[in-house]
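A short worksheet on the structure shown next.
Heads up, one of the protein chains got dropped from this complex, but the rest are sitting where they should.
Moving on, here comes subunit A:
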């Protein structure tokens, strides 16, 4: 009653306003404190992320040492460049096969490890080791593996095929890069799959067993549907990483992605034009084009896989 009264009088309204203001200030105080703590990070983001992005965008509209404004010319040059589209083709080629091989293979190996009663930790470590290795070190080892007289050719010959000069021909060089990337990424795929496999409740399997479902049916109707989330994440992450591919191709094919640019990737294109020839404007434009490629691919992938982000 008294409350209703105070609302009716001007003084009561004023009191309420002051009260609300006070409450608001009290609520705001801890928030402000948090922003104060966040300030160094925000400054770091501004200086080391937003500023370089803005500067790169500005550079993408300029040309030459005097940074003269050329509008969209750099973007047009990149999109008209045959070398750029060849680097896109190489990047997609290596990435598609990397994903097609590594994700199913990793899933199968993860299932096998998950069913092991003993020694699963050993296999987890064994398969994860390549992923811990730096890609540069791994590629250096692969230079020896892919040597004309190297171990891979030994196996090829044991299987009755003629030996390949892996890094001297465009097709075999690309497959050399695919083998390296699958080897390096496989451990990560296995670990993610294993984590998901272990999270599937054993109740489902017990119930299925009671109902008389075979092992394969359990795998098909219980395991697979429960794995969709992890496989989707791996698919999206794999695409993003694949489109950003550089170090492995650079180590195997050098700056130009030899032989005959077969290992020239989109990031390799950016690196060569930016640092090999001081074409910072063009390299920045190519970087933004790559960014939009990744954005578009990720969007399509999330839609296709119905992934929730």
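The rule we apply is simple: a contact is a pair of C-beta atoms (placed from the backbone, for glycine too) under 8 Å apart; a residue touches a chain by one contact, two chains touch by 3 or more; residues count from 1.
Definition applied: contacts and distances are computed from a predicted model.
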| item | value |
| --- | --- |
| Omitted chain (choose from "Cytochrome c oxidase, coo3-type, subunit IV", "Sodium:solute symporter family protein", "AzlD domain-containing protein" or "Sugar ABC transporter substrate-binding protein") - UniProt protein name | "Sugar ABC transporter substrate-binding protein" |
| Touching residue (missing chain; options A:33, A:125, A:165 or A:199) | A:165 |
| Contacting the left-out chain in the complete assembly, out of A:51, A:161 or A:299 | A:51 |
| Missing-partner contacts on subunit A, residue numbers | 28, 31-32, 35, 42, 45-47, 50-51, 54-55, 58, 64-67, 77, 83, 143, 147-148, 165-170, 173, 254-256, 258-261, 272-273, 275-279 |
